[in-house]
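Only one protein chain is missing; all other protein chains are in place.
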Amino acid sequence: MTNAPTPSIAAAKQEPGSALSFYGVWLLAAVALVVLPMVFSSGGSLTSFSLIGIAIIFALSYNILLGQTGLLSFGHAVQYGLGGFLAVHVMNAVASHNWPIPLPAIPLVGGIGGAAFAIVVGWVMTKRAGTVFAMISLGIGELVASSSLILRSVFGGESGITTDRTSLMPLFGWTFGPQIQVYYLIAFWVMVSAIAMYALTRTPLGRICNAVRDNPERVEFIGYDPHVVRYFAYMFAGFFAGVAGGLTAINFEIANSAYLGATQSGLVLFSAFIGGTAYFFGPILGAILVTYLQLGLTSVTSVWQLYFGIIFIGIVMFAPGGIAGILMKHRPLIRAGTLRTVIPSYLVAAIPTLAFALGIILTIETVARFSGGDPIKLLGIPFVATAPTTWASAAVLFVGGFLVARITWRRVAEAWDRAATVARDRGYLA
Amino acid sequence: MTAAIQVNAVEKSFGNVQIIRDLNLSVAKGERHAIIGPNGAGKSTTFNLISGHIKPTSGEIRLNGEVTSGLRPFEINRRGLSRSFQVTNVFARMTVWENVRCAVLWATGHRYAFWKNVDTLPEVKQRTAEILDEIHLSHRRDVPAGLLTYAEQRELEIGITIAGGASVIMLDEPTAGMSHAETERAVALIRRLTEGRTLVIVEHDMSVVFGLADRISVLVYGHIIASGTPEEIRGNPKVKEAYLGEEVE
Amino acid sequence: MAELIVISTLNGVLFGMLLFLLSSGLTVIFSMMGVLNFAHASFYMLGAFFGYQLTRWIGFWPALVLAPLLVGAVGMAVERYGLRNTHKHGHVAELLLTFGLAFAIEEIVSMIWGKSPVDYRVPAALDFPAFTVFSTNYPAYKIFMLVVSVVIFIALLVTLKRTRVGLIVQAALTHPSMVGHLGHNVGRVFMLVFGVGSALAGLAGVIAGPSLVTQSDMAAFLGPILFVVIVFGGLGSLPGAFIASLLIGLIQTFAVALNGSLASVFGPLDPSLGASPLTDIWNVTIAQIAPILPYLLLVLVLIFRPMGLLGTRES
Partner (left out) sequence: MHKLIVAAAAALTVLGGAASAQESIKIGYIDPLSGGGASVGEGGLKTFQYLADELNAKGGILGHKVEIVPLDNKTNPQESLVQAQKAVDAGVRYITQGNGSSVGAALEDFVTKNNSRNPGKEVLYFNYAAVDPSMTNEKCSYWHFRWDANSDIKMEALTNYMKGQPTIKKVYLINMDYSFGQSVRAAARKMLGEKRPDIQVVGDELHPMLKVTDFSPYIAKIKASGADTVVTGNWGQDFALLLKAAADAGLKVNWYTYYAGGAGGPTAIKQTGLENQVFQISEGVPNSGNKAAMDFEKDFRAKTGISVWYPRAVNEMRMFKAAAEKANSIDPVKVAAALEGMKFEVFDGGEGFIRKDDHQFFQPIYISSFGSLADKAKEPFDEENTGWGWHIVSKIDTEQTMLPTTCNMKRP
């Protein structure tokens, strides 16, 4: 919906040698997924990796709507949750009838659940884009989440429906009891889904989705019905959200109404946007970061929600292209070989910016823990919230960091302009 | 022989304001037809009616003999009519290449396909490359359309319009805002690209109109007051009256 | 029966007016700036907490004036230093900014005032039953809320229709881009409008705080319903929001008053059928689903009349 002229997904294909690096990236991702649990083998990391994997699929599926087709949804968790519920019910049915369906096939069931809901409600929902779609998605989200508490026989009330993933038939001796096996199951589906969703962007439908995002009116005059295009996008997004929901159901062995709720819908919006919606890999970065923060931040500070809000506001204001946008901005500079002229200014700016960030953190924590709580540990230094020295440090870091950072960032901008001009002259930047 | 476009007694009102009154227009197949008229005469509205952007209040529009009034724009487009816009209307965040390619996809039968790799469709690739060549934008193929110069965007606009291979092409002020040299280039381009097709064009630049058109219709206050060859229009007193006002009396 | 109808109507009107008080600011902001302000309910919460704090320091009546002004100032700062920079990235970015802001405000409020409800009371001057209908008391404070809502409605309407700023707002509603070209200091007008909108939310907070629960999650509690009101009434339409507030208030109140379920109309299902979605639907009463009716309404309205009751544009 924004008309900012950012290039869409990698046009890199036409360059010689890029095919190799293209497949290389996917291969590298696959290897990383396999190796990760061997490097970080603690139970905690396994749990985190599993959740991050699910979040990646969910965020990518959301980006089919927001990044690819320009549909802002406030109710994406509906498909995710319904996929999860269907998966749980099917797992229970499979277990009780001893059907020969192994656990790794269950996410597909979730996907079908998500897609089925999208097929049913999608046609009326996608009639219009923009605010109307956003508000309908909000309304549908609230409706389904509330109805799930009324239709107890299906959704099990607020306690939800539980299942036992080990009661399905084992596959190659794997029972999927241990978390490591579940991790590999999730990793497999992350790979499959990511490849499928990437492939989708390379199809005629995927391209037309982008056209609909950029200019739905014009699309009508090249033979396409934008409504049908949006409907398709909604279905695919629903399918992959359902896959993510199915995996969540396997991971937690429970599905409950919280899966469908606004929190879940908000989180996926956060992930996709923070990562950057203009590039395929953006939501992956966002999902990793947001899940990580969610897991980690809640244990270090009680006011994690405030940090979440501040990070989000910061991204919206200063980097609306998300992390991926920031990274990709540097690509022409790298190609033109002018990046090194910018790096020193970055390094200079990093110090006061870090000080400013520490100032914010110290200020927030001081307020939060003023009336009691553990001392604040920052870079290994303990600060006591009630001590005037802490207040002074916070103030110095905050104000000083801000003032100096502002100057250094101006320098960065200047260095950037110079580098970009050179890059433009060399033909790497339009 | 059926006309490419046949407009019969079309009326269009917005609220109480009647914009188009008893509009009758016939464009023969293979003809280059220009619509001229003073500002606010309803030229763009006529375009919007024919291309399905808005629906007529009453009357009938036929494309190659088939009734199209009441159809949606994409349905009309699929029946062989393609139009451009007065205000540049491209896919800003997509590259030039992708802009044109999107316009090729439906016509080459790929529709909503989600099982084909768009990069490996030979006829799509070939056709897109041809169009880019024709509109002289091959060297800009990987630039996002939003970053093109104005003249380049106008050329891209024409490229998107003709890419689907429609038999009837409608161009809404294709040279508006262009310099003299750019205009000449654009006219040559239009002439070449619409060879063997039906062309309907709205234009303010009279040199373009009289140089390009086989026939001209003059639209005043939502009504066609004259239709004919450029010579006939030049000599028509009603046209003079409309353009020159009371002075003729 | 007559008793229930009279009382439900009264309750519905009272609740509807509270909704209007809350949504008026949102509507004003949307009509001028096209921004769906997700943080609106957070400004309402700020109003309630400022009201509570100021009431303790200087009393309710000064707080009633001061707290909304403070909230308005916060809103203006948000517009000046946040939204204005985001504007160039489009409405989605603006909306997301307010989305993040809502998170931050909630946490800041709970950092300062804690997470438990605060003891914010109805001022003594208004703490008496105004009148009694069918032996049910109607507290004077609720009548006060009603009066304030109506006064605000009329004041806003007059401002929008009769004053110069109002004319600019009206123009912005139909021709958003023209206003800037006409040479108005759009920036300052925007800031002012956002300030006024926030102040209205703040006023709603000061007034609603004592009557509802003043707690750090009160924003999340009321947020979504406000969107229902303004979308249902037609985005940017003040009379639309007024009518929608009343309608939603009445619908919810009457739905609660009704005990009907499919089971009560057609008789209970055969128990041998067992538990199924059908039995769930069969036995649910209208009263049970009352609070989700607005969302149902929202979805239906958007499908069949996307511009809402009195709206003029779709997005």
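So that you can tell them apart, the chains are marked A, B and C in the order they are listed, and the count of residues begins at 1 in each.
Following the convention adopted for this analysis, a residue touches a chain if its C-beta (ideal position, glycine included) is under 8 Å from a C-beta of that chain, and two chains touch if they have at least 3 such contacts.
Note that this is a predicted model, so its numbers are computed, not measured.
S.K.: Wait, the hidden chain, what does it touch out of the ones we have here?
M.R.: Result for the missing chain's touching partners among shown chains: A, C.
S.K.: From the listed residues A:Ala93, A:Met169, A:Ile326 or A:Val399, report the one that touches the chain absent from this view.
M.R.: Answer from the full complex: A:Ile326 touches the omitted chain.
S.K.: In the whole complex, not just what's shown, which of A:Ala95, A:Val154, A:Val228 or A:Leu295 touches the removed chain?
M.R.: The missing chain is touched by A:Leu295.
S.K.: Touching the left-out chain: which of A:Thr248, A:Ser271 or A:Thr390?
M.R.: Of the listed residues, the one touching the omitted chain is A:Thr248.
S.K.: Identify the residue among A:Ile311, A:Ala324, A:Val342 or A:Ala419 that touches the chain left out of the display.
M.R.: A:Ile311
S.K.: What is the set of subunit C residues that contact the non-displayed chain in the whole complex?
M.R.: Spelled out for subunit C, the touching residues are 3-4, 7-8, 11-12, 14-15, 18, 107, 110, 114-117, 119, 121, 129, 132, 135-139, 142, 211-213, 215, 217, 220-222, 225, 252-254, 256-257, 285, 287-292.
S.K.: Spell out the interface residues on subunit A facing the chain that's missing from view.
M.R.: 42-48, 51, 146, 149-150, 157-160, 162, 164, 166, 177-179, 248, 252-254, 256, 258-259, 263, 289, 292-293, 295-300, 302-305, 307, 310-311, 314, 319, 326, 350, 353-354, 357-358, 360-361
The working rule: only the chains that are shown with their structure count from here on.
S.K.: Component check with subunit A excluded and positions unchanged: what groups of chains do you get?
M.R.: B | C
S.K.: What is the chain whose Cα centroid lies farthest from the Cα centroid of subunit B?
M.R.: C
S.K.: Using mean C-alpha positions as chain centres, tell me how far subunit B is from subunit C in Å, no decimals.
M.R.: Comparing mean C-alpha positions, subunit C is 48 Å from subunit B.
S.K.: Centroid from C-alpha atoms only, then distance subunit A to subunit B, rounded to Å. What do you get?
M.R.: Inter-chain centre distance comes to 43 Å.
S.K.: Return the residues of subunit A touching two or more other chains; collapse runs of consecutive numbers into ranges.
M.R.: 3-4
S.K.: For the complex, give me every residue of subunit A touching subunit B.
M.R.: These residues of subunit A touch subunit B: 3-8, 11, 13-14, 199-200, 202-208, 210-211, 213-215, 217-225, 228-229, 232, 236, 278, 430.
S.K.: Flag every residue of subunit C that touches subunit A in the complex, lowest number first.
M.R.: 36, 82, 85-86, 89-93, 95-97, 99-108, 111-112, 224, 227-228, 231, 235, 275-277, 279-281, 284, 288-289, 291-292, 295-296, 298-299, 302-303, 306, 314-315
S.K.: Which subunit B residues qualify as touching subunit A in the complex?
M.R.: Interface residues on the subunit B side: 51-53, 72-74, 77-78, 82-83, 85, 89-95, 97-98, 101-103, 105-107, 110-119, 121, 142-147, 160-161, 163-164.
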